[in-house]
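Presented below is the structure to which this report refers.
With one protein chain held back, the other chains of the complex are shown just where they sit.
Now for chain A:
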Amino acid sequence: FLGAGGGNDIQWCFSQVKGAVDDDVAEADIISTVEFNHSGELLATGDKGGRVVIFQQEQENKTQSHSRGEYNVYSTFQSHEPEFDYLKSLEIEEKINKIRWLPQKNAAQFLLSTNDKTIKLWKISERDKRPEGYNLKEEDGRYRDPTTVTTLRVPVFRPMDLMVEASPRRIFANAHTYHINSISINSDYETYLSADDLRINLWHLEITDRSFNIVDIKPANMEELTEVITAAEFHPNSCSTFVYSSSKGTIRLCDMRAAALCDRHSKLFEEPEDPSNRSFFSEIISSISDVKFSHSGRYMMTRDYLSVKIWDLNMENRPVETYQVHEYLRSKLCSLYENDCIFDKFECCWNGLDRQVEFSVIVMTGSYNNFFRMFDRNSKRDVTLEASRENNKPRTVLKPRKVCASGKRKKDEISVDSLDFNKKILHTAWHPKENIIAVATTNNLYIFQDKMN
(Lines give C-alpha, C1' and ligand atoms only; values in the text may rest on other atoms or scores of the structure.)
Protein backbone atom coordinates (compact mmCIF):
# COMPACT_ATOMS: atom_id res chain seq x y z
CA PHE A 1 0.00 0.00 0.00
CA LEU A 2 0.87 3.64 -0.17
CA GLY A 3 2.07 4.53 3.28
CA ALA A 4 3.00 1.01 4.17
CA GLY A 5 6.60 1.53 3.19
CA GLY A 6 9.24 4.19 3.11
CA GLY A 7 10.62 6.14 0.20
CA ASN A 8 8.27 8.58 -1.42
CA ASP A 9 5.12 7.14 0.09
CA ILE A 10 3.08 9.61 2.06
CA GLN A 11 2.19 8.68 5.61
CA TRP A 12 -1.02 10.35 6.57
CA CYS A 13 -1.67 11.48 10.14
CA PHE A 14 -4.75 12.83 11.80
CA SER A 15 -4.53 16.57 12.38
CA GLN A 16 -7.96 17.96 13.25
CA VAL A 17 -11.69 17.19 13.18
CA LYS A 18 -14.45 19.81 13.11
CA GLY A 19 -18.12 19.38 13.88
CA ALA A 20 -20.42 17.78 16.40
CA VAL A 21 -19.62 14.46 18.02
CA ASP A 22 -23.15 13.19 18.43
CA ASP A 23 -24.53 10.60 16.05
CA ASP A 24 -27.85 12.35 15.61
CA VAL A 25 -27.13 14.47 12.57
CA ALA A 26 -29.36 17.45 11.82
CA GLU A 27 -29.98 17.74 8.09
CA ALA A 28 -28.71 21.28 7.97
CA ASP A 29 -25.30 20.10 9.20
CA ILE A 30 -24.70 17.73 6.29
CA ILE A 31 -21.58 19.00 4.52
CA SER A 32 -22.19 19.46 0.81
CA THR A 33 -18.94 20.96 -0.49
CA VAL A 34 -15.30 21.48 0.58
CA GLU A 35 -12.75 23.71 -1.18
CA PHE A 36 -9.29 25.11 -0.46
CA ASN A 37 -8.50 28.56 -1.84
CA HIS A 38 -5.59 29.05 -4.26
CA SER A 39 -2.95 29.50 -1.57
CA GLY A 40 -4.34 26.81 0.72
CA GLU A 41 -4.50 29.26 3.58
CA LEU A 42 -8.30 29.17 3.59
CA LEU A 43 -10.60 26.15 3.58
CA ALA A 44 -14.31 26.63 2.91
CA THR A 45 -17.18 24.26 3.57
CA GLY A 46 -20.82 24.57 2.54
CA ASP A 47 -23.69 22.62 4.06
CA LYS A 48 -27.28 21.62 3.48
CA GLY A 49 -28.47 24.47 5.70
CA GLY A 50 -27.06 27.02 3.26
CA ARG A 51 -24.19 28.03 5.53
CA VAL A 52 -20.55 28.58 4.63
CA VAL A 53 -17.79 28.11 7.19
CA ILE A 54 -14.27 29.26 6.32
CA PHE A 55 -11.22 28.05 8.22
CA GLN A 56 -7.86 29.76 8.15
CA GLN A 57 -4.51 28.07 8.57
CA GLU A 58 -2.59 29.66 11.39
CA GLN A 59 0.90 30.93 10.67
CA GLU A 60 3.61 28.35 11.22
CA ASN A 61 4.71 28.18 14.80
CA LYS A 62 8.46 28.11 15.10
CA THR A 63 8.32 26.01 18.24
CA GLN A 64 6.10 23.41 16.58
CA SER A 65 8.20 22.72 13.54
CA HIS A 66 6.89 19.19 13.23
CA SER A 67 3.41 20.15 12.19
CA ARG A 68 1.94 22.68 9.86
CA GLY A 69 -0.48 25.30 11.10
CA GLU A 70 -3.91 24.28 12.31
CA TYR A 71 -7.09 25.44 10.68
CA ASN A 72 -9.33 27.61 12.84
CA VAL A 73 -12.67 29.24 12.13
CA TYR A 74 -12.15 32.47 10.22
CA SER A 75 -15.62 33.38 9.08
CA THR A 76 -19.08 31.86 8.92
CA PHE A 77 -22.18 33.18 7.21
CA GLN A 78 -25.56 32.24 5.80
CA SER A 79 -25.02 32.11 2.05
CA HIS A 80 -28.39 30.91 0.82
CA GLU A 81 -31.85 30.61 2.35
CA PRO A 82 -34.71 28.29 1.49
CA GLU A 83 -37.07 29.72 -1.10
CA PHE A 84 -40.36 28.82 -2.69
CA ASP A 85 -41.02 29.70 -6.28
CA TYR A 86 -44.76 30.32 -6.22
CA LEU A 87 -45.05 30.62 -9.97
CA LYS A 88 -43.68 27.15 -10.55
CA SER A 89 -44.65 25.59 -7.21
CA LEU A 90 -41.03 24.73 -6.76
CA GLU A 91 -39.24 24.39 -3.45
CA ILE A 92 -35.69 25.70 -3.72
CA GLU A 93 -33.24 24.14 -1.31
CA GLU A 94 -30.68 26.30 0.40
CA LYS A 95 -28.06 23.57 0.20
CA ILE A 96 -24.72 24.84 -1.09
CA ASN A 97 -23.84 22.66 -4.08
CA LYS A 98 -20.46 24.17 -4.84
CA ILE A 99 -17.98 26.78 -3.65
CA ARG A 100 -15.23 28.09 -5.89
CA TRP A 101 -12.59 30.59 -4.80
CA LEU A 102 -11.35 33.45 -6.93
CA PRO A 103 -7.61 34.05 -6.93
CA GLN A 104 -6.70 36.79 -4.53
CA LYS A 105 -6.25 40.22 -6.12
CA ASN A 106 -6.23 42.48 -3.08
CA ALA A 107 -6.64 42.30 0.69
CA ALA A 108 -10.11 40.79 0.45
CA GLN A 109 -10.99 37.23 -0.52
CA PHE A 110 -13.77 36.37 -2.95
CA LEU A 111 -15.69 33.16 -3.49
CA LEU A 112 -18.64 31.99 -5.52
CA SER A 113 -21.22 29.83 -3.79
CA THR A 114 -24.25 28.29 -5.41
CA ASN A 115 -27.41 26.42 -4.52
CA ASP A 116 -29.76 24.85 -7.09
CA LYS A 117 -30.80 28.15 -8.64
CA THR A 118 -28.70 31.14 -7.58
CA ILE A 119 -24.99 31.88 -7.59
CA LYS A 120 -23.56 34.48 -5.23
CA LEU A 121 -20.22 36.27 -5.16
CA TRP A 122 -19.12 36.81 -1.57
CA LYS A 123 -16.45 39.23 -0.40
CA ILE A 124 -14.67 38.27 2.79
CA SER A 125 -12.70 41.13 4.26
CA GLU A 126 -10.87 41.88 7.45
CA ARG A 127 -11.26 44.88 9.61
CA ASP A 128 -8.61 45.44 12.26
CA LYS A 129 -8.87 49.16 12.90
CA ARG A 130 -11.65 51.65 13.40
CA PRO A 131 -11.94 55.40 13.52
CA GLU A 132 -12.12 56.90 17.00
CA GLY A 133 -12.48 60.42 18.26
CA TYR A 134 -15.32 61.88 16.22
CA ASN A 135 -15.93 65.56 16.60
CA LEU A 136 -19.71 65.44 17.06
CA LYS A 137 -20.27 61.94 18.48
CA GLU A 138 -19.35 60.19 21.69
CA GLU A 139 -17.60 56.84 21.46
CA ASP A 140 -20.90 55.04 22.07
CA GLY A 141 -22.51 56.81 19.10
CA ARG A 142 -24.61 59.37 20.94
CA TYR A 143 -24.42 62.83 19.54
CA ARG A 144 -22.66 65.42 21.68
CA ASP A 145 -24.48 68.54 22.68
CA PRO A 146 -23.26 71.00 20.03
CA THR A 147 -22.89 73.79 22.55
CA THR A 148 -20.19 71.74 24.32
CA VAL A 149 -18.11 71.39 21.18
CA THR A 150 -15.47 74.09 21.39
CA THR A 151 -12.54 72.55 19.53
CA LEU A 152 -12.15 70.55 16.34
CA ARG A 153 -11.28 66.89 16.79
CA VAL A 154 -10.33 64.77 13.82
CA PRO A 155 -10.91 61.00 14.18
CA VAL A 156 -7.88 58.72 13.93
CA PHE A 157 -7.73 54.98 13.15
CA ARG A 158 -6.94 52.85 16.13
CA PRO A 159 -6.41 49.08 16.24
CA MET A 160 -9.33 46.86 17.17
CA ASP A 161 -9.91 43.12 17.52
CA LEU A 162 -9.91 41.49 14.12
CA MET A 163 -13.36 41.29 12.59
CA VAL A 164 -13.99 39.23 9.47
CA GLU A 165 -16.98 40.31 7.44
CA ALA A 166 -18.69 38.51 4.60
CA SER A 167 -20.89 40.47 2.23
CA PRO A 168 -22.67 39.40 -0.96
CA ARG A 169 -21.30 41.53 -3.78
CA ARG A 170 -23.15 39.99 -6.72
CA ILE A 171 -26.22 37.81 -7.03
CA PHE A 172 -26.53 35.84 -10.26
CA ALA A 173 -30.12 34.68 -10.37
CA ASN A 174 -32.89 33.56 -12.69
CA ALA A 175 -30.72 31.91 -15.31
CA HIS A 176 -31.35 28.26 -14.52
CA THR A 177 -34.57 26.36 -15.00
CA TYR A 178 -32.99 23.13 -13.79
CA HIS A 179 -30.72 22.41 -10.85
CA ILE A 180 -27.21 23.83 -10.85
CA ASN A 181 -24.59 21.10 -10.34
CA SER A 182 -21.35 22.96 -11.15
CA ILE A 183 -19.67 26.34 -11.28
CA SER A 184 -16.22 26.90 -12.70
CA ILE A 185 -14.13 30.05 -12.87
CA ASN A 186 -12.35 30.68 -16.15
CA SER A 187 -8.58 31.14 -16.37
CA ASP A 188 -9.26 34.70 -17.49
CA TYR A 189 -10.55 35.36 -13.96
CA GLU A 190 -13.32 37.48 -15.44
CA THR A 191 -15.90 34.95 -16.50
CA TYR A 192 -17.29 31.74 -15.10
CA LEU A 193 -19.71 29.02 -16.14
CA SER A 194 -22.64 27.50 -14.31
CA ALA A 195 -24.14 24.19 -15.37
CA ASP A 196 -27.52 22.65 -14.62
CA ASP A 197 -29.01 19.34 -15.79
CA LEU A 198 -29.62 20.56 -19.33
CA ARG A 199 -27.86 23.87 -19.87
CA ILE A 200 -24.58 25.65 -19.30
CA ASN A 201 -24.38 29.43 -18.95
CA LEU A 202 -21.46 31.81 -19.19
CA TRP A 203 -21.31 34.81 -16.87
CA HIS A 204 -19.12 37.82 -16.38
CA LEU A 205 -18.28 38.29 -12.70
CA GLU A 206 -19.27 41.97 -12.88
CA ILE A 207 -22.58 41.50 -14.68
CA THR A 208 -25.57 39.95 -12.98
CA ASP A 209 -28.43 40.78 -15.32
CA ARG A 210 -27.11 38.92 -18.32
CA SER A 211 -25.83 35.44 -18.97
CA PHE A 212 -24.96 33.66 -22.21
CA ASN A 213 -26.22 30.16 -22.82
CA ILE A 214 -23.36 28.13 -24.26
CA VAL A 215 -24.72 24.59 -24.07
CA ASP A 216 -28.33 23.47 -24.36
CA ILE A 217 -29.13 19.78 -24.52
CA LYS A 218 -32.82 20.07 -23.80
CA PRO A 219 -34.69 18.06 -26.46
CA ALA A 220 -37.69 19.67 -28.18
CA ASN A 221 -39.77 16.84 -26.85
CA MET A 222 -38.97 15.94 -23.25
CA GLU A 223 -40.07 12.37 -23.94
CA GLU A 224 -36.86 12.05 -25.93
CA LEU A 225 -34.62 13.00 -23.01
CA THR A 226 -31.84 10.43 -22.70
CA GLU A 227 -29.07 12.14 -20.82
CA VAL A 228 -28.36 15.06 -18.50
CA ILE A 229 -25.32 17.16 -17.70
CA THR A 230 -23.70 16.06 -14.46
CA ALA A 231 -20.60 18.29 -14.13
CA ALA A 232 -18.68 20.96 -16.02
CA GLU A 233 -15.30 22.65 -15.72
CA PHE A 234 -13.19 25.20 -17.54
CA HIS A 235 -9.74 24.18 -18.76
CA PRO A 236 -7.10 25.53 -16.33
CA ASN A 237 -5.10 27.31 -19.04
CA SER A 238 -7.18 27.65 -22.17
CA CYS A 239 -9.88 30.23 -21.54
CA SER A 240 -12.02 29.15 -24.47
CA THR A 241 -12.12 25.46 -23.55
CA PHE A 242 -14.40 23.65 -21.14
CA VAL A 243 -15.71 20.13 -20.60
CA TYR A 244 -18.98 18.71 -19.40
CA SER A 245 -19.85 15.18 -18.35
CA SER A 246 -23.11 13.32 -18.71
CA SER A 247 -25.27 10.72 -17.00
CA LYS A 248 -24.32 8.31 -19.78
CA GLY A 249 -20.62 8.39 -18.93
CA THR A 250 -19.46 10.66 -21.73
CA ILE A 251 -17.37 13.81 -21.55
CA ARG A 252 -17.60 16.51 -24.18
CA LEU A 253 -14.90 19.10 -24.71
CA CYS A 254 -16.09 22.35 -26.23
CA ASP A 255 -14.35 25.37 -27.70
CA MET A 256 -16.22 28.65 -27.34
CA ARG A 257 -14.40 30.09 -30.34
CA ALA A 258 -16.10 27.60 -32.66
CA ALA A 259 -19.64 28.85 -32.14
CA ALA A 260 -21.78 30.92 -29.80
CA LEU A 261 -23.77 27.84 -28.84
CA CYS A 262 -21.42 24.96 -28.17
CA ASP A 263 -23.91 22.17 -28.80
CA ARG A 264 -21.44 20.49 -31.12
CA HIS A 265 -18.51 19.22 -29.17
CA SER A 266 -14.95 19.47 -30.35
CA LYS A 267 -14.10 16.16 -28.68
CA LEU A 268 -16.19 13.36 -27.26
CA PHE A 269 -14.58 11.11 -24.67
CA GLU A 270 -16.27 7.78 -24.22
CA GLU A 271 -15.09 4.33 -23.32
CA PRO A 272 -16.69 1.69 -25.53
CA GLU A 273 -18.88 -0.65 -23.56
CA ASP A 274 -18.79 -4.39 -23.81
CA PRO A 275 -22.37 -5.17 -24.88
CA SER A 276 -22.25 -8.61 -23.32
CA ASN A 277 -21.73 -6.98 -19.92
CA ARG A 278 -24.66 -4.66 -20.20
CA SER A 279 -27.26 -4.80 -17.43
CA PHE A 280 -30.02 -2.72 -15.94
CA PHE A 281 -27.40 -0.97 -13.84
CA SER A 282 -24.85 -0.21 -16.56
CA GLU A 283 -26.03 3.26 -17.42
CA ILE A 284 -26.66 4.27 -13.83
CA ILE A 285 -23.19 3.30 -12.64
CA SER A 286 -21.54 4.86 -15.70
CA SER A 287 -23.03 8.27 -14.84
CA ILE A 288 -20.15 10.63 -14.15
CA SER A 289 -20.48 12.44 -10.83
CA ASP A 290 -17.38 14.64 -11.08
CA VAL A 291 -14.84 15.82 -13.63
CA LYS A 292 -11.57 17.58 -12.76
CA PHE A 293 -8.74 18.76 -14.97
CA SER A 294 -5.19 18.10 -13.84
CA HIS A 295 -3.26 21.27 -13.00
CA SER A 296 -1.35 21.06 -16.26
CA GLY A 297 -4.57 20.69 -18.23
CA ARG A 298 -3.19 17.75 -20.14
CA TYR A 299 -5.35 15.20 -18.32
CA MET A 300 -8.78 15.07 -16.78
CA MET A 301 -10.18 12.75 -14.16
CA THR A 302 -13.76 11.49 -13.99
CA ARG A 303 -15.58 9.69 -11.19
CA ASP A 304 -18.37 7.26 -11.83
CA TYR A 305 -20.03 5.04 -9.26
CA LEU A 306 -17.37 2.36 -9.04
CA SER A 307 -14.23 3.88 -10.53
CA VAL A 308 -11.96 6.83 -11.20
CA LYS A 309 -10.71 7.28 -14.77
CA ILE A 310 -7.86 9.39 -16.06
CA TRP A 311 -8.23 10.67 -19.60
CA ASP A 312 -5.58 12.13 -21.85
CA LEU A 313 -7.12 15.04 -23.73
CA ASN A 314 -5.46 13.74 -26.87
CA MET A 315 -7.22 10.39 -26.70
CA GLU A 316 -10.97 10.25 -26.93
CA ASN A 317 -11.68 6.58 -27.32
CA ARG A 318 -10.71 5.37 -23.88
CA PRO A 319 -9.21 6.51 -20.58
CA VAL A 320 -5.46 6.06 -20.07
CA GLU A 321 -5.99 4.68 -16.57
CA THR A 322 -8.89 3.24 -14.60
CA TYR A 323 -8.82 2.77 -10.85
CA GLN A 324 -11.40 0.66 -9.03
CA VAL A 325 -12.67 2.43 -5.96
CA HIS A 326 -14.88 -0.30 -4.51
CA GLU A 327 -15.35 -3.02 -7.10
CA TYR A 328 -16.80 -5.32 -4.40
CA LEU A 329 -20.01 -3.26 -4.63
CA ARG A 330 -20.75 -4.66 -8.08
CA SER A 331 -22.34 -7.68 -6.47
CA LYS A 332 -24.44 -5.47 -4.20
CA LEU A 333 -26.00 -3.28 -6.88
CA CYS A 334 -29.51 -4.56 -6.28
CA SER A 335 -29.64 -3.42 -2.67
CA LEU A 336 -27.69 -0.25 -3.49
CA TYR A 337 -30.41 0.57 -6.03
CA GLU A 338 -33.13 -0.12 -3.49
CA ASN A 339 -31.60 2.16 -0.85
CA ASP A 340 -30.74 4.81 -3.45
CA CYS A 341 -27.01 4.65 -2.69
CA ILE A 342 -26.35 3.85 -6.34
CA PHE A 343 -27.21 7.50 -7.04
CA ASP A 344 -24.64 8.91 -4.60
CA LYS A 345 -22.44 11.51 -6.24
CA PHE A 346 -18.82 11.08 -5.25
CA GLU A 347 -16.26 13.75 -6.05
CA CYS A 348 -12.57 13.30 -6.77
CA CYS A 349 -9.47 15.46 -6.61
CA TRP A 350 -5.85 15.65 -7.70
CA ASN A 351 -3.01 16.19 -5.31
CA GLY A 352 -1.76 19.72 -5.25
CA LEU A 353 1.90 19.02 -5.84
CA ASP A 354 1.46 17.79 -9.39
CA ARG A 355 1.56 21.38 -10.41
CA GLN A 356 5.21 21.42 -9.53
CA VAL A 357 6.32 17.86 -9.62
CA GLU A 358 4.81 15.89 -12.46
CA PHE A 359 6.20 12.59 -11.26
CA SER A 360 4.26 12.65 -8.02
CA VAL A 361 0.65 12.41 -8.99
CA ILE A 362 -1.97 11.05 -6.64
CA VAL A 363 -5.73 11.16 -6.97
CA MET A 364 -8.21 10.85 -4.13
CA THR A 365 -11.87 9.99 -3.81
CA GLY A 366 -14.33 8.88 -1.15
CA SER A 367 -16.25 5.68 -0.50
CA TYR A 368 -18.56 4.24 2.17
CA ASN A 369 -17.96 3.43 5.82
CA ASN A 370 -16.07 6.74 6.03
CA PHE A 371 -13.34 5.22 3.89
CA PHE A 372 -11.47 7.23 1.31
CA ARG A 373 -9.09 6.02 -1.36
CA MET A 374 -5.89 7.30 -2.93
CA PHE A 375 -4.28 6.12 -6.15
CA ASP A 376 -0.68 6.86 -7.10
CA ARG A 377 -0.50 7.22 -10.88
CA ASN A 378 3.20 6.43 -11.04
CA SER A 379 3.66 3.52 -8.67
CA LYS A 380 0.12 2.28 -9.38
CA ARG A 381 -0.27 1.60 -5.69
CA ASP A 382 -3.42 2.48 -3.81
CA VAL A 383 -4.51 2.80 -0.21
CA THR A 384 -7.76 2.87 1.73
CA LEU A 385 -7.90 5.09 4.81
CA GLU A 386 -10.65 5.86 7.28
CA ALA A 387 -11.90 9.15 8.71
CA SER A 388 -12.86 8.27 12.22
CA ARG A 389 -12.64 9.83 15.63
CA GLU A 390 -11.08 6.59 16.87
CA ASN A 391 -7.90 7.42 14.97
CA ASN A 392 -7.55 10.92 16.28
CA LYS A 393 -4.17 10.98 17.94
CA PRO A 394 -2.11 13.66 16.25
CA ARG A 395 1.02 12.43 14.46
CA THR A 396 -0.08 8.81 14.61
CA VAL A 397 0.04 7.38 11.12
CA LEU A 398 -3.33 6.22 9.79
CA LYS A 399 -3.56 2.51 9.36
CA PRO A 400 -4.57 1.32 5.89
CA ARG A 401 -7.93 -0.42 5.75
CA LYS A 402 -8.96 -3.41 3.73
CA VAL A 403 -12.37 -4.65 2.67
CA CYS A 404 -12.83 -8.36 2.35
CA ALA A 405 -14.91 -8.94 -0.77
CA SER A 406 -15.46 -12.64 -0.38
CA GLY A 407 -14.12 -15.69 1.29
CA LYS A 408 -12.58 -15.82 4.71
CA ARG A 409 -12.20 -12.48 6.36
CA LYS A 410 -8.74 -11.88 7.75
CA LYS A 411 -8.19 -10.12 11.05
CA ASP A 412 -8.48 -6.31 10.69
CA GLU A 413 -10.40 -6.66 7.45
CA ILE A 414 -13.99 -5.56 7.20
CA SER A 415 -16.54 -7.53 5.23
CA VAL A 416 -18.67 -5.87 2.57
CA ASP A 417 -21.84 -6.63 4.51
CA SER A 418 -20.52 -4.77 7.56
CA LEU A 419 -19.93 -1.55 5.66
CA ASP A 420 -22.03 1.37 6.81
CA PHE A 421 -23.58 2.86 3.67
CA ASN A 422 -24.84 5.87 5.60
CA LYS A 423 -21.28 6.94 6.25
CA LYS A 424 -20.38 8.36 2.87
CA ILE A 425 -17.38 10.46 1.98
CA LEU A 426 -18.59 12.40 -1.04
CA HIS A 427 -16.37 15.48 -0.72
CA THR A 428 -12.60 15.66 -0.37
CA ALA A 429 -10.06 18.40 -1.10
CA TRP A 430 -6.29 18.56 -1.37
CA HIS A 431 -4.24 21.60 -0.34
CA PRO A 432 -2.83 23.20 -3.52
CA LYS A 433 0.75 23.26 -2.28
CA GLU A 434 1.19 20.90 0.66
CA ASN A 435 0.24 17.39 1.62
CA ILE A 436 -2.74 18.44 3.67
CA ILE A 437 -6.16 17.01 2.86
CA ALA A 438 -9.67 17.85 3.98
CA VAL A 439 -12.14 14.97 4.10
CA ALA A 440 -15.83 15.50 4.82
CA THR A 441 -17.90 12.78 6.43
CA THR A 442 -21.63 13.38 6.77
CA ASN A 443 -21.33 16.23 9.25
CA ASN A 444 -17.67 16.34 10.26
CA LEU A 445 -14.62 17.77 8.55
CA TYR A 446 -11.35 15.89 9.01
CA ILE A 447 -7.95 17.37 8.24
CA PHE A 448 -5.02 15.04 7.69
CA GLN A 449 -1.36 15.90 7.09
CA ASP A 450 1.61 13.89 6.03
CA LYS A 451 4.06 12.95 8.74
CA MET A 452 6.87 15.41 8.36
CA ASN A 453 10.30 13.96 8.82
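In this section, a contact is a pair of C-beta atoms (placed from the backbone, for glycine too) under 8 Å apart; a residue touches a chain by one contact, two chains touch by 3 or more; residues count from 1.
Criterion: contacts and distances are computed from a predicted model.
S.K.: Could you check which of "Alpha-endosulfine", "RNA 3'-terminal phosphate cyclase-like protein", "Interleukin 6 cytokine family signal transducer" or "ER membrane protein complex subunit 2" matches the UniProt name for the chain that's left out?
M.R.: Going by its UniProt entry, the chain not pictured is "Alpha-endosulfine".
S.K.: Thinking of the whole complex, not just what is shown, which of A:E81, A:E190, A:E206 or A:D263 touches the missing chain?
M.R.: Candidates A:E81, A:E190, A:E206 or A:D263; residue touching the omitted chain: A:E81.
S.K.: Touching the left-out chain: which of A:L225, A:M315 or A:M452?
M.R.: A:L225
S.K.: List the residues of chain A that touch the chain left out of this view.
M.R.: Per the touch rule, chain A residues meeting the hidden chain are 18-20, 28-29, 31, 45, 47, 49-51, 53, 73, 76, 78, 81-82, 84, 88-93, 116, 178-179, 197-198, 222-228, 247-248, 277, 279-284, 287, 330-334, 337-338, 443, 445.
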